[in-house]
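Every protein chain but one is kept in place in this view of the complex.
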Amino acid sequence: MFQQLLFAAVVSGALYALVALGLNLVYGSLRLLNIAHGDLVMIGAYVAFWSFTLLGISPVVSLATTTVLCAAFGFLVYVVLLKRQLGSPALAQRLEANSLIIFYGLSVILQNGASLAFSATSRGYQFLDGVHSFGGVSATGSMLLLLGVAAAVTLGALAFLRFHVAGWSLLAVIERKDAAAVVGVNVERVQMISICAGFAIAGVAGVLVSMTQQITPFMGFPFTIAAFVVVIMGGLGNIAAGIAAGFVLGFIETFGVALTSATYRSILIYGIFVGVLLLRPQGLFGKAVQAR
Amino acid sequence: MTGKPFMIAAFAIVAGLMALVPQLGSEYWLGVAFIVAMWIALIQSWSLLSATTGYISLGHAVFYGIGAYVLVVSLDWMPVPYALALSGAAAGLLALVVGLPVLRVKGPYFVILTFGFAELVKNLVMLLETRLGQFSRMIFDAPSLEALYYAMLVLAVIATAIAAWTAQSRFGRGLAAIRENEVAAEAIGVPVTRLKLFAFVASAIIPGIVGGLLVLRTSYFAADQAFDPAVSFTIVTTAIVGGLGRVSGPLLGTLFLVILSELLWARFPQAYMMILGGLLIVFILFVPQGLAGLIRKGLGRA
Partner (left out) sequence: MTILEVQNVSKQFGGLKALQDVCFSVNEGTIFGLMGANGAGKTTLFGVIAGQIRPNGGSISFAGKPLAGQRPDQICRLGLGRTFQIVRPFGNLTVLDNVIVSAMYGAARTHRLADATQAGRRALEDVGLAPLADQLAASLTLSNQKRLEIARALATGARLVLLDEVMAGLTATEVAEMTETLFRLRRERGLTILIIEHVMGALMNLSDRILVLDHGVPIAMGSPEQVVADENVLKVYFG
């Protein structure tokens, strides 16, 4: 029983870490709080669902299609809504303050668009649902696939940031945008790539979610909140700590629900979210821990 | 300053005309007028906090919902007017209790915190109702729509009057200083924490009563509907479309919203929400002064 819970916690932790990674990239390099992040997870989930049920395309293939689709959507959002604003400092300052509201509008559009197109019924499909048992844990193939992909993407991102020059310039933009520009980093390009990558990662997470859970047009918001919790706990731009925080949240949620009941799940997530923000009112960027 | 008596006269005429709506004898128009008054009351109250101090609340549905809940529960023990007063008091009390910690959180973090907080309260009330074995509650002997409408209209007038008074008062100037620069405001003697808390509580009370009135109108309470985040979303969108920082903004925004909603809401609810989302983005990016600002600019040019 304990091992089973532990496994469930690891699975949801890996998922949270992945979703939060995308949010971290967008917030880190653009300073925009993407409240529509979870809705991109929803989009990825629907792409996988329809590809599988209508066309018989495996979710593994959908991983690639959603990556491209969501990245393209990120590019569109960047070019249409953000580029001009980010360009001038005065506008960018206002944009930062308004970013949340803009993405809020986007979130409502995506949710209701999906509900209009696909109806609000929850849906699911069966893929790799054969159960494998090892060491007292029973896991479906889809769960193992989820773990594998999530691990590959997060570790890949980690390695990229540590070992690749482009990764360093991304870290530089996250740390000090103005200084990065001075030392020759093309800030605009880094921002564009970050938003594409952030959106794509959310889409990939959506494909993984669709294999293991029921999906609805309104499934995104809890993921947004969970991602915020993870990013706030882990710290901005700190990808490694973000991954750890993802697992912490996965453990708290899984064991919390196991000790009480499923009705407490939302309360637990929102409660942690409110608590974390109240304890760190300076938000994602808080440096209070440093100034001991 | 010639504009001021003119504006007061214009508001008085609008309120007077709205007071005559029951004379039309049309249930439909009375229902529409009820909704108009409701949004005006909600948005003026929201503006008192969010437009003046810049602390944008995406969670005002929490006050509306708590008002609705308190009303439906307290109706078993007391007559309607007392229950409504209790709704407002409960919303104000909730704001008072959570205000101090919540208002320490600034900027975008405050915005998202209010959203998460409203969802938390919604889920807590849903859990409580489930525990009590209640999935929804009905009200049987609610007052007539006409009576409810007059009550709502009074709330709309009070909320508008408070907004107009605040705009030129010492209190309003202090809030504006907080919006512009909190540290500097405190350094010139503005008691920042107290003023923010006061605005927060004041902006919660009327939405609490509005929530109570709406439950009486629908005779039905279910937690997920009373705390619907779409209410918060509509408040913010309408306020921004109408124009922040002007008393006429919420009126114009509401007019626009209600026309749009009468045309679309019943038949295409999702399309309606999508259009609202689009409007929110367009206005915040390209028309930050809102309809009120556009009209003012248009008049100035003519």
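Going in written order, the chains are labelled A and B, and every chain counts its residues from 1.
One rule holds in what follows: contacts are C-beta pairs under 8 Å (C-beta built on N, C-alpha and C of every residue); 3 or more make two chains touch, one makes a residue touch a chain.
Just so it is clear, the structure is predicted and the values come from calculations on it, not from any experiment.
The missing chain, though absent from the display, is touched by one residue of B:27, B:180 or B:262; that residue is B:180. Within the set B:48, B:72, B:118 or B:192, the residue that contacts the chain not displayed is B:192. On the side of subunit B, touch with the chain left out of the figure occurs at residues 168, 170, 173-174, 176-177, 180-181, 183-192.
Convention: only the chains that are shown with their structure count from here on.
Taking the mean of the C-alpha atoms as each chain's centre, subunit A and subunit B sit 32 Å apart. Residue ranges of subunit B in contact with subunit A, taken from their complex: 56, 58, 101-102, 104-109, 111-113, 115-117, 119-120, 123-124, 127, 130, 233, 236-237, 240, 268-271, 273-274, 276-281, 284-285, 288. By the touch criterion given at the top, residues 33, 35, 81, 85, 94, 96-102, 104-109, 111-113, 115-116, 221, 225, 228, 263-264, 266-267, 270-271, 273-274, 277-278, 281-284 of subunit A touch subunit B in their complex.
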